[in-house]
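Note that one protein chain is taken out, while the other chains of the complex remain in position.
Let's look at chain A:
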């Protein structure tokens, strides 16, 4: 069996919030229907419920809002873009050019369509032979075109699909010219100008648009003109005919329909013509697939594309390997995260692309104690790989306090774990205080103190601590270890004898062991209490002049899940 690493997941409070809002609506979600206990506030939460998948995070994933004093998970923060950049050339792209040019790098960054390696521009012709003899000539002449994009990993080359370039610069422009053809450059309007383009009926003798993009723009121009015509013909009046459907004026018109102008007669349904000629962007689908079939026969499996390759293509519809085009690198973003409740910035990266540092980063690891789990060291016997069923086993939970205030921790677990196989859980010391972390301690002092502690302890009880209810097992400067005792359930699936079955009870679930059902997971409710300096802005606003140096009492409570280990199946 694979080795198991104990884990601690923390439930973000946004889980509860979404639950509550749902209840206020009065419409239970489909997932909560099979979990009627969810309604009960007092009931322990079930780490195995399908919904928990979306609310449990390791401590490292969580942020902490210092204003609301609340944990924030990746699901409940609002993000905003700081920088848009190309991951390949690390060139920053302005948001306006993203709107016009699209979300791909417009320099010379391309990915191999076969594997995902970066493509490099290489000359297809060899350098002149003279360069072999003297180095001076080589630097003077250099390699000459034509050029192609090649992948140095899988040896794909754009010459395989017949793409060659005249010059090694401006590959993106050259490629889009090759792709969209030069015949329909007129039809190829930029994306943003779409809304403002005055709809004009396209000339009938314009050649049929070939590329997808040209067809799209032809279709859009056609329907814009149709919409404009239909609205001029409508009872809403002639002055409103000169906008496209995506302009803000269209929105005000719709709003006016709903709000004020009830006295006006309803629009007559005007008949809008659909595109039906090729130069309006209409294309009949090609149902004759004999060509593709014969190609498939000739080239076999190697000539086709995989699902991943087809999905990574910019334009869809590639079925054969010779239809794969180089994929321009997708741009990436650096994002700042804000608290959704108070808009406080939780994390903000440095705006420069090459800088990987953060300006602000409020990670939860600095505000809530971390929990580590390990089996209680048992002298003599090596730690077993799996938990023996029905045998009491003790584990050490170590809480480490990252804050500069000492915190009071209160723990609670259900007596038995939820699920089909319920193990018994006992926390021997559910209430304790963890000392404060501090910057200014002398390492030597700490080491000496710990050394002394250990020596004392060894003298007292021969190195073995006493596991005693209500007592902390071990304590350090800013950490505390406590013992939790589990009695793992047996994984035997047996029907209850019919005599013992009660009439009202539902039929027990006798399905075989499901995936990861043998992991012993303990839901644990953690409540923290501590006193801290009042935060600055609150002092400014409230200015409770009574006691400025009075400490503010804070508390934080959350559910967490301890993954202890696998129960062995015997």
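Convention: a residue touches a chain if its C-beta (ideal position, glycine included) is under 8 Å from a C-beta of that chain, and two chains touch if they have at least 3 such contacts; residues count from 1.
Everything that follows uses one rule, which is that contacts and distances are computed from a predicted model.
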- Note on the structure: Of the listed "GPI transamidase component PIG-T", "phenylalanine--tRNA ligase", "Protein farnesyltransferase subunit beta" or "Dynactin subunit 6", the name UniProt assigns to the chain that isn't shown is "Dynactin subunit 6"
- Residue touching the undisplayed chain, where the options are A:155, A:366 or A:454: A:155
- Which of A:14, A:62, A:77 or A:114 sits in contact with the chain that's absent? A:114
- Query: In the complete assembly, which of A:60, A:166 or A:302 touches the absent chain?
  - Reply: A:302
- Just the residue numbers, please: which parts of chain A touch the chain that's not shown? 114-115, 124, 126, 132, 150, 153-157, 159-160, 302
